[in-house]
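Of the protein chains in this complex, all but one are displayed in their positions.
Letters A, B and C mark the chains in the order given here, with residues in each chain numbered from 1 onward.
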Amino acid sequence: MIRVRVPGTLAYRNLALRVVAAATKMIGNAECEPSPALEELEAQTVSAVGEAFNNIAIHAYKGVAPGEIDVLIESDAERVVVEMTDTGASFDPSTVAVPELDELPENGMGLFIIRSFMDEVTYAAGPPKNVLRLVKRRAPGPEPRLQDGASEAEVTVETGAKRATADDP
Amino acid sequence: MIRVRVPGTLAYRNLALRVVAAATKMIGNAECEPSPALEELEAQTVSAVGEAFNNIAIHAYKGVAPGEIDVLIESDAERVVVEMTDTGASFDPSTVAVPELDELPENGMGLFIIRSFMDEVTYAAGPPKNVLRLVKRRAPGPEPRLQDGASEAEVTVETGAKRATADDP
Amino acid sequence: MKFAREDNGAETMLRIDGTLDAVSAPEIRPVVDAIVTEERKAVTVDLGNLRLIDSSGVGVIVSLFKRVRAHGGEVKIVGLRDQPKAIFKLLRLDRVFPTP
Partner (left out) sequence: MKFAREDNGAETMLRIDGTLDAVSAPEIRPVVDAIVTEERKAVTVDLGNLRLIDSSGVGVIVSLFKRVRAHGGEVKIVGLRDQPKAIFKLLRLDRVFPTP
């Protein structure tokens, strides 16, 4: 298990992504052989984590002194699991619409990238903590289910352990 | 504050060092300008942390299932502070002799490298945790005090908060 | 991120190297805006040394594309590879941009 914790600002994005990239190349405690499949898995995982990092720094910590972003990575022969925890504002991913790609949007693509590239995406809203869990399987997953190329993961929304306080959103 | 936590085996050495290298280039949340002084600081800090990582993986976790190595980095305009924590065997750095460089030793150089390159080296022995604290100042430090080139940091030995158990070493 | 703009008659070449993300996208914005304001008609974006892109980076390139096209110009992408290629494909931009 690898864990990297950085301040929740974009300046640390690159550092966190480098750790994730390195972690995708480890199976347990051994480095795996380079391969096109590994490169693809790395590219997709780094893309998803990068978008999630942006969202925490830009949205979850918007207008407040940024807390930390805690990134936990578990990588074995079957899959890579990344858990990203923040202490900022929560949101409800199920309300985020799929972008209309034909209209050439200039934003609103982050969650789509995350869902498309990952096999499982789970968001547990805080407070006290929001946890986004991404799972990418190493073995080739099921065939793409979308009509148009991208295979989107299902997003499960959980409610985090709520504190019994009045300031819950 | 940046934190990276990895299993205490050599396979994760490189990953941890990459984080430390990146961290030396940050001052607070901004990347600093490249300079020869920064390159030297990075080389020396990475060297020291690399030796300390080796020592934990090889000596502290010798003969036991390796625990984790927790690396905490704080970097500001004045200095870089790295704290490395392990849960393995403790040792007493004051008993480690300075290597006889003229005899061309093939080992026993790790602690010498750490002490020479860092401005402050503190080791707090556990259990439950051993904490090695390294401080490297960004401003040029005092002139070398050793007769022969290397300026060695003083090593302070502290005793960690001991648990009142009989199995203390 | 590093970039270089080179004009050659009616053609503009914009090379973007390294990482084009939420950190560096704002740095390339003014360059893109200038290309639009000057109504350049034949723009080639060379991403052969682009290592990593995110949705913010894509946003800047799409913005360039749409505005140049609005003036009757064209934006081509060359050199796309690795992670940026995967992102362009996912967002179906490989169908939008002429990639010679």
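The working rule: contacts are C-beta pairs under 8 Å (C-beta built on N, C-alpha and C of every residue); 3 or more make two chains touch, one makes a residue touch a chain.
Since the structure is predicted, the reported quantities are computational estimates derived from the model, not experimental observations.
> Can you list the shown chains that the omitted chain is in contact with?
Hidden chain contacts in the full assembly come out as B.
> Among B:Ile27, B:Ile113 or B:Val131, which residue is in touch with the absent chain?
Here the residue in touch with the unshown chain is B:Ile113.
> Please give every residue of chain B in contact with the chain that is not shown.
10-11, 13-14, 17, 39-40, 43-44, 46-47, 50-51, 54, 57-58, 101-102, 104-107, 109-110, 112-113, 116-117, 148-150
Just so we're on the same page, only the chains that are shown with their structure count from here on.
> By CA centroid distance, what chain is farthest from chain A?
B
> How many angstrom lie between the CA centroids of chain B and chain C, rounded to a whole number?
Result: the chain centres lie 44 Å from each other.
> Between chain A and chain B, what distance separates the C-alpha centroids? Give it in angstrom.
It comes to 32 Å between the two C-alpha centres.
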